[in-house]
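Reading through the structure tokens given below for one structure.
Note that one protein chain is taken out, while the other chains of the complex remain in position.
Entry: subunit A
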Amino acid sequence: MMRRGLWVAAWALIILVLIMPLAVVLAEALKNGFGPALETLKDPDGIAALWLTVEVTTIAVIANTLFGIAAAWLLTKYRFPGRTSLLVLVELPLSISPVVSGLVWLLLFGAQGWWGPALEEAGIHIAFAIPGIILATVFVTLPYVVRTLVPLMEQQGRDTEEAAALAGAGFWQILWRVTLPGARIALVSGILLTTARAMGEFGAVSVVSGHIPGLTETMPLHIESLYNGYQTVAAFTMAALLACMALATVLLRYAPAFLWRSREVPK
């Protein structure tokens, strides 16, 4: 009885909080049918926003994957002074409000910022331009790869790497053939979380972007602009598209585990 009650409560909550909003977004997008919804996607500003999101996400994911691997390696394989502080600092972007993270970049690179005017003179635009959006996104999504890799690599220990070194493997061979494959599930998981977060980031990006349609608007920002301009169908169509992209990323997270499990067939 108790278990049944919990089951019902869990599903009720999931439907109310997770599934309903998605369904409502889809319903709003399609309220005039497929045609008008697809028509809104032909808007050049919308397409620009889609490509900007893809671009920013790709760069953020690559940067944070490389940084995440390096940081996780350093944090788990060596003991050095300040290691614990570094572990805590890596999590900072998770706890700081995205708006604050955005403001930091404005303070540094904005027209009234510390380095802004100097860079502006050199012809480098960061605030209210794409580099700023990328910086803000990288900052916000920094912890995911590190945080998923560290516990697993900690648990792996050094033994397999030492075994590989004794067998003659060099640093890169150990990294590619032993460390990363051993931690691949955590790594893929971290990369996909980074992807999902980078695509959806609103707060930090909103502060540094300057909302220039067709130039510095990512999908979440563009959705807000559309909604505020009473273009409901367009806003919800783009929202549905973004939601689908995020959903696909989340589903991908589970695919590798499934693929790797099925590879080892018991005899």
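FYI, a contact is a pair of C-beta atoms (placed from the backbone, for glycine too) under 8 Å apart; a residue touches a chain by one contact, two chains touch by 3 or more; residues count from 1.
Simple rule for what comes next: contacts and distances are computed from a predicted model.
Asks: Looking only at the UniProt record of the hidden chain, which name from "Cell division protein FtsX", "Succinate dehydrogenase/fumarate reductase iron-sulfur subunit", "ABC transporter sulfate permease cysA" or "Arginine transport ATP-binding protein ArtM" is the right one?
Replies: In UniProt, the chain excluded from the picture bears the name "ABC transporter sulfate permease cysA".
Asks: From the list A:165, A:188, A:215 or A:243, pick the residue that touches the absent chain.
Replies: A:165
Asks: From the listed residues A:36, A:131 or A:182, report the one that touches the chain absent from this view.
Replies: Only one of A:36, A:131 or A:182 touches the chain omitted from view, namely A:182.
Asks: Provide the residue numbers of subunit A that touch the chain removed from this figure.
Replies: 159-160, 162-170, 173, 177-178, 181-182, 184, 264, 266
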